[in-house]
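After the structure tokens below, expect a handful of questions from me.
Of the protein chains in this complex, all but one are displayed in their positions.
Showing subunit A:
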Amino acid sequence: MDISFVIEKFVLVAIIFGISLVIAMYSTYAERKVAAFLQDRLGPDRAGPFGILQPLADGLKMFMKEEIIPTHANKWLFMVGPGLAMLTACIGTAVIPWGSPITTAAGRIIPLQVTDINVGVLYIFGVVSLSVYGVMIGGWASNNKYSLLSAIRAASQNISYEVAMGLSIIALLLVTNTMSLKEIVEMQHGWHWNVLYQPLGFLLFIICAFAETNRAPFDLPECETELIGGYHTEYSSMKLGFYLFAEYINMFVSSAVMATLYFGGYNYPGMDWVLTQVGPVIAPLIGTAVLFAKIFAFIFFFMWVRWTIPRFRYDQLMHLGWKVLIPIAIANVIVTGIVIAIVEKF
């Protein structure tokens, strides 16, 4: 392990971390602008031109608020909760390939992926399944009935939708034959995107992604009409900020995962022609830009849905998860398996 390798990875991690935070920050701004657009309003427009400094003002406000820890709260776990939420939101980005490897003039190949483990898809799945702990621990440690109810809802929702998500991934793995995200992306070169082979699987995956990130219409853990504020009722100051922030980072990461697994990652039609035109240093960067365009499209979709579809009732949520999505996901796995067997035979 030479020193340039360590520096390379360190810089990459720092860049990805910074980008996730900035995107999460500006997602809060985008969310309010999108909401305003959909409701025929103007949205925030006071701080800076077009209100572009609004996230900074919000962040400053969060820092300046008084820090309150309830008397009967479990002090340590109360502090661990938001930290855990942020941690699990951030570590998912480690296995996503952000672009095809850059070949420098000196002949050095720099991969734009922090690590390529051969169980990358399962790693993402594991991080997703851990993400509920931040909410559960925070909700329980607050020592508040509403927070506790919210934590319990979050846990049952997370467990229920994980099953359908796992089954939709199995169908995808039948198509790709590998769990390494790098190989999955390379397989989708040009326009051979997995969504063309697994449209139903993608639909299941995106529904589950909405549920796992606690976004509307599945935002029952923070259903204010029933639970005051949800799991973060007792939180104030930057701890509350961490919870809100973690939701936006989760949204960014799940958008990146969907773009990578189903929409070809950094691949786009005509990329070979572009490569011959601009050379091997610029072309991967264009691919990265394409990936981010896909991610932003997904983030916009998340927001569009939030301001369009009302929240589910709790029993409807469970009905959809267990009695609709899981049977469809199992049928999808079986049909995919049969089709692959027939194609291989002939």
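FYI, a residue touches a chain if its C-beta (ideal position, glycine included) is under 8 Å from a C-beta of that chain, and two chains touch if they have at least 3 such contacts; residues count from 1.
Rule of thumb we're sticking to: contacts and distances are computed from a predicted model.
> Among "Peptide/nickel transport system ATP-binding protein", "Branched-chain amino acid ABC transporter permease", "Spore gernimation protein GerPD" or "NADH-quinone oxidoreductase subunit J", go ahead and choose the protein name stored in UniProt for the chain not displayed.
Of the names offered in "Peptide/nickel transport system ATP-binding protein", "Branched-chain amino acid ABC transporter permease", "Spore gernimation protein GerPD" or "NADH-quinone oxidoreductase subunit J", the one UniProt assigns to the missing chain is "NADH-quinone oxidoreductase subunit J".
> Consider the whole complex, including the chain that is not shown, and state which of A:M136, A:V185 or A:I299 touches that chain.
With A:M136, A:V185 or A:I299 as choices, the missing chain is touched by A:M136.
> I'm checking contacts with the chain that's been left out. Which of A:I19, A:A36, A:L53 or A:L122 qualifies?
Counting the whole complex, the residue in contact with the absent chain is A:L122.
> Using the touch definition up top, pick the residue from A:I19, A:I69, A:I110 or A:A155 that touches the left-out chain.
A:A155
> What is the set of subunit A residues that contact the non-displayed chain in the whole complex?
Per the touch rule, subunit A residues meeting the hidden chain are 77, 117-119, 122-123, 125-126, 128-130, 132-133, 136-137, 140, 148, 151-152, 155-156, 158-159, 162, 179.
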